[in-house]
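Provided herewith is a single structure, encoded as structure tokens, for subsequent inquiry.
And now, chain A:
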Amino acid sequence: MLDAGRRKLVEVRDLKMYFPIYSGLLRRHTGDVKAVDGVSFDIFEGETLGLVGESGCGKSTVGRALLRLYELTGGSVVIDGDDVAKLSPEALRQKRPTMQMVFQDPQASLNPRMTLAGIIGEPLDEHTSLTAPEKLARIYQLMDQVGLNRNFANRYPHEFSGGQRQRIGIARALALNPKFIVCDEPIAALDVSIQAQVVNLLEELQDRLGLTYLFISHDLSMVRHIADRVAVMYLGQIAELSPRDELYAQPLHPYAIALLSAVPEPDPSREGARQRIILQGDVPSPANPPKGCNFSTRCPQVQAICHRLQPDLIEVAPLRFVACHFVQPQQAQPAGSTGGTEATEPTQQGVNA
Partner candidate 1 sequence: MLTFTIRRLLLAIPTLLFISLIIFLLLDMAPGSPMSQIPLTVPLEVRLKMIEALGANDPIFFRYINWLHKFFVIEPLHVFDGLFGTTFAGDSLRELSWQSRSPVADVIAQRIPQTLTVIGMSYLLGILIALPIGIYSAYRQYSWFDQLGTFISMIGFSVPTFFTGVLLIVVFSVKLHWFPSIYDTTLKVTDWASFGKQVKQMTMPVAVLGLYNAAQISRYMRSSMLENLTQDYVRTARAKGLSERVVVLKHVLRNSLIPVVTVIALGIPTIFGGAIITEQVFKVNGLGQLLITAIYANDLPMVQTLTFIFAVLIVLFNLVADILYGILDPRIRYD
Partner candidate 2 sequence: MKLKTALLGAAAAFAMAPAAFAERGADGQLNIIYWQAPSILNPYLSSGTKDVESASMVLEPLAGFNEKGEVIPRLVTEVPTVENGGVSADLTSITWKLTPGLLWSDGTPVTSADAVFTWQYCTHPEGGCAQAARYEGVTSVEAPDDLTIKVNFAAPKPNPYQAFVGATSPLLQAKQFAECLGAKAPECTAANFGPIGTGPFMVTEFKTNDTVQMVANPNYRDPAKPAFASVNFKGGGDAQAAARSVLETGEFDYAWNPQLAPEVLAGMEAAGKGKVFAAFGTLVERIEINMTDPDPALPEGMRSTAAHPHPILSDIRVRQALSMAIDRNLLVEVGYGSSGRATCNLVPAPELYASDNTGCLTQDIEGAKKLLEEAGWMPGADGIREKDGKKLKLLYQSSTNAVRQDFQALVKGWWNEIGIEVELKNVDASVFFGGDPGSPDTFQKFYADVEMYANNFDGTDPEPYLAQYTCEKAPKPESQWQGENINRFCDPAYDALVAELGKTGEMAKRGEIARQLNDMLTKDSFVVIPLVDRGRTSAASNTLGGVVMNAWDSELWNTSDWYRVK
């Protein structure tokens, strides 16, 4: 199912996004909020990478930084051959059509004073030289694609329901035939009944248009549904990056284990056996992360080394990357047996020879 030889569309290396803190009378630069601190991953063409984590872990920042909606503090983001982090403003503008974003709050992310046609059509004005009828045709085509009635073209965002607005957001993102779309919690603000519709629409569009997604969400079940691989973030760093099934079946990083223990099982018999791990303490401030492993303050398996050294994200099994001193390639065992799940053979997984 995974093709290791497939082309990497997005390559992220050591991405850092710090937000400066100014304080005092003269507003001196006194520190940084390290929202994203050294994140690296790849996204293959046509796949969906899920990015999960608690609120405030930096997952949305990663999404925005990837499209350079922020000026990066460090690292590189190569998308389809160009390092987005280093493009000049004009070159970046030219690059925009290849990478798009679907936002969390469809109400706030649409300009309230523009009609639906205006919103969807604006990128076309900016990046294409279509004539007015061609443009209208394209707008109608996009509206059809996302399932919006053509009669709505001249309405304003506030006249739509949440689900419809998200469809507008998707149509707008699709307008310029992007290759890569960051979906930043696209369903978080929607009713549960609408969520499935939107996710299905995204999947359908991916099949039809060969899109690549970075799907950011805190809804682990939804990520399980849509993602091919999943990255778990904690405090600005990736704790584990694994193919979806392996991760859900057997998480390796202590944080991933704890996080996934919170996912309810659809099967009542297994749900009964599920043991929830409650982590102690609060998430440390990203302005002042702990020394060593950034999970060391809450980790159930914490050891002395964790307070001194920061573990690297290493491939402990084929396509499974974990950042923990106690999950090493030779054992590829979960850091502890607290999870109670039986270890499956790592060799069986992932590699499609």
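Everything that follows uses one rule, which is that a residue touches a chain if its C-beta (ideal position, glycine included) is under 8 Å from a C-beta of that chain, and two chains touch if they have at least 3 such contacts; residues count from 1.
Behind the choice of candidates: all candidates are chains of the complex that A comes from, given by their letters.
Here the structure is a predicted model, which is why all the values come from computation and not from measurement.
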item: Options 1 or 2 - which one, within this complex, touches chain A; value: 1
item: Sites on chain A touched by candidate 1 in the complex; value: 22, 27, 64, 67, 69, 89, 92-97, 100-101, 103-105, 108-113, 122-123, 126-127, 156, 158, 169, 172-173, 176
